[in-house]
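Dropping the structure in here first, questions after.
Only a single protein chain was left out; the remaining protein chains are all shown in position.
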Amino acid sequence: MSVAAEPLLTVEDLHTYLATGQGVVRAVDGVSFTLGQAEVLGIVGESGCGKTVTCRTIMGLTPRRIAYSSGQVIYHPWGDGNILDLSQRELQKLRGTHLAMIFQDPMTALNPVRSIGDQLIEAVTAHARLPRAQARDRAIDLLTTVGIPAADRRMRDYPFQFSGGMLQRALIAIALASSPRLLLADEPTTSLDVIIQDQILSLLLELQRDTGMSMILVSHDLAVITEVCDRVIVMYGGQVVEEGDTATIITAPSHPYTKALLEALPQGGHRGPLRSIPGAPPSLIDTPAGCRFVPRCPLAMHECTGWTTELVETGGPGHRARCWRHHEVGRTTAWQASDSA
Amino acid sequence: MSQTWTTHPSQALLRVAERGAKRSRSTGRRRLVLISGLVMLGIAIAAILAAPLLAGKSPTALDVLHPLAPPLTPGHLLGTDQYGRDILARILYGGRIDLAIAFGATSVTLVSGTIVGLVAGYFGGWVDNLLMRIVDLFFAFPFLVLIIAIIAMLGPSIFNMFVAIWITSWVSYARIMRAQTVVAKKQQYVLAARTLGYGRVRVMLRHILPNTASAVIIFSMVDAVGNIILAASLGFLGLGAQPPTPEWGTMISDGQNYILSSWWLATLPGLAIVFVGVAFSLIGDGLADVLRPGER
Partner (left out) sequence: MSRFGTLPRRLGHLVLIAFGITLVTFFLLRLIPGDPALAILGTSYTHQRAVAIDLALGLNKPIWTQYVLFMGRLFRGDLGYSFFYSEPATTVIGQHLAPTVFLVIYAAVLAAAISLPLGFVSGLRRGGVVDQSARVFFTVSFAMPAFWLGIILLIVFSVHLQVFPISGFGAGFAGHLYYLFLPALTIAVGFSTVLIRSLRAATIATLQAEFVDTARMKGISRAKVLRRHVFRNAVLAVVAVFGVNLAYLISGTVLVENVFSLPGLGSLLVNSVSNRDYPVVQGVTLLFALLIVAINLLTDVTQSALDPRVGQEIGE
C-alpha cells in the first residue's frame, strides 16, 4: 500500500524541546509526516532519537513542566485545527475515542494497586455511560478479544499477578476500550520475550485489520517494523532521515543510517557475527548544524557539516531521504569493510 | 520553505525552552539556600561568643528594681525575667549550651554511627546482623522516652544529657551508612580496589567512605536541629541544664509560669531556637543540593 488517499493525521514541522537541568534537549526537531486511514506506519530509530516524544506530543502526554512544542498536528476527523492548541478538556474528549496509546513497559503502565478489571472498566466507561454490569461485560469481552483466557476470573487480579505478555494484552484492551481510530504503539514488544513479541505483534495487526483503525508502531527494531508496517519513517537525532514504503526502504535504502540499520539485522541463514553501528547516537543538547549522522557516516564529506540538510525526493514514490549522497548509499560497502578491520 | 533562520518558529521555541532549563537548573538559588543557612549560623555563633560584649551584663545578675520588665525597656532590650535578670544576656549565654549540644553531641554520634554502619555494611554476615538488630532495638523506643529513662538513671545534668545522646543517637547514622555501604560495595571502583589487594580498612576509608559520606553529613544537619530541640526539651522538663544556668529550654520553662502577664519570658528564647534550627535546616537542604545534585 502506498500513501493512502485519505489522510487521518498530518504532522507538520513538529518540534518538542525538553528543558532539563543539563540544557535543552531537542527531542523532536522538525518532524513532518502524514498518516492515512487504516494505514500502519512504522517509526524506527535507536533509543533517544525522538520516536517516543513524537508519539507523546501527539497524545498531549509530554511532561508539562519541561516540554515545549511547536508545529502542527492535525487530526482530520476533528477538523483542521492544530491539536497542540487544544485545552486539556478538549484533548480529554479526543483521547480514548480517537487517539490511544500503548506504552513501552507494561510492568509500569498499569496502576499496581488497582485491579485489572477496575482499570479496564475505567477505560470502558470513560466515554460511555454504562451500567456497572454492562461495563463489566464489555471489559470481559475486551480481555477475551486480546486473548486472555478465563477473562471473567482474571478481572479481580492485580497487575503483579499478570505476566509481561498478559499485561501488554490488558493494556491493548484498555487502549481499544473506546474504539480509537488511531493507535500509537510505543515499543509494545521491546520488554517481552521473543515468542511473546510475535504473538503481540500479530494480535495488534489482527485488531488493526478488524477495526480498520490506523496505527503508528514505534520500534528500534527494523525487523519488527518491516514485518508489520505499510510505510516506514526512519528517525535519527530528533529528525526524520528517511521515509518511504517498506519495500523501498528494505531494497533501496537512501540514507546511510537506514543502510546501517539494515546491515545490523541478523541475516536469515547467514550466521555471521551481529553487526552494530559504530559510534553512539548524538546528544540532542547543543546539536551542531549540519547532518547529525556525520560522526558515524562512512559517506560523510566536507559539505555534510555546516549547513542543514533537507529531506529530498529520491525518485521513488513518496520516498525521501535526508542525505546529499542518497543515490550513492545503495552502492556503498563501507560497513562490511569497517567490520573486517 | 521560505522562512529564514531567524524567524523559524523552532528558534523561538528554543529560547523559551532555554529559559525553562535555566529555571530548572537554578544552581544560584540552591547555593543561596546554603549560604543563607551558613550566614544565619555564623551570626548565631558570633553573637554567642560575643555575649559579654553584646549583652553587657551577667546572665545571672539580678535587677531587683525591674523584674518582669517588657522588651525595649531602657537597659533591657528584650526585657527581664521574674528576678530582673536580663533576657538578652540569658539568651546569648544560654545559647552556648544549646550550640555545644548541636556540635558536641552531633559530631560524636556522626563519627561513631558512621563507623558502625560502614563495618556492618562492608562485612555483612553475622556482624551486620548483630549490629542491625541492636539498631532495630534502639528504634523500638520512642527516642525522647529512652533519653529520659537514661537521664533518670544517671541523674539530670548537662553532661549526662550528652551521654544519653551519645548512647542513643548513633543508630540513625549507622542505618543510613550501612545502606550506602551495601550499595557502594558492589560498585566497580570498590571491586577494583579490592582486586588490587588493598586492605579492608583502606578500602572502607579511602574508597567507600568518600563516596558515601554525603548522606550522613546531610543527615547530621537535620540531627543537629533535633539535638538542639532535644537539649531545650530536656531543659524544659528540668532534666537538662539546672537553674540558675541559663539555657533556652529552662528559660521557656521558667517563663511558662508568667504567660498570663509576661509573654516575652517564654516566647523569646524559643525564637532563638527556631533561628538556629532553621539555619541548620537550610545548610542541610543546601548541602543536599550541592553534594548530590539531580536527586530532587
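Which chain is which? They are A and B, in the order written, and residues in each are numbered from 1.
The rule we apply is simple: contacts are C-beta pairs under 8 Å (C-beta built on N, C-alpha and C of every residue); 3 or more make two chains touch, one makes a residue touch a chain.
Source: prediction; values computed, not measured.
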| item | value |
| --- | --- |
| Among B:Val127, B:Ala192, B:Leu205 or B:Ile259, residue touching the chain not depicted | B:Ile259 |
| Candidates B:Leu146, B:Ala179, B:Ile217 or B:Leu291 - the one touching the absent chain | B:Leu146 |
| Residue among B:Ile35, B:Leu72 or B:Leu137 touching the omitted chain | B:Leu137 |
| For chain B, residues in touch with the removed chain | 133, 136-137, 139-146, 148-154, 156, 225, 229, 232-233, 236-239, 249, 252, 255-256, 259-260, 263, 266-267, 269-270, 273-278, 280-282, 285 |
| Interface with the undisplayed chain - residues on chain A | 56, 59, 61, 63, 65, 88, 92-97, 100-101, 103-105, 108-115, 119, 122-123, 126-127, 158, 160, 171, 174-175, 177-178 |
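As a convention for this text, only the chains that are shown with their structure count from here on.
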| item | value |
| --- | --- |
| Length of the line joining the C-alpha centres of chain A and chain B, rounded to whole Å | 51 |
| Residue ranges of chain B touching chain A (in the complex, touch as defined) | 9-10, 12-14, 16-21, 23-25, 293-294 |
| Contact footprint of chain B on chain A as seen in their complex | 13, 15, 17-24, 26, 29-30, 65-66, 68-71 |
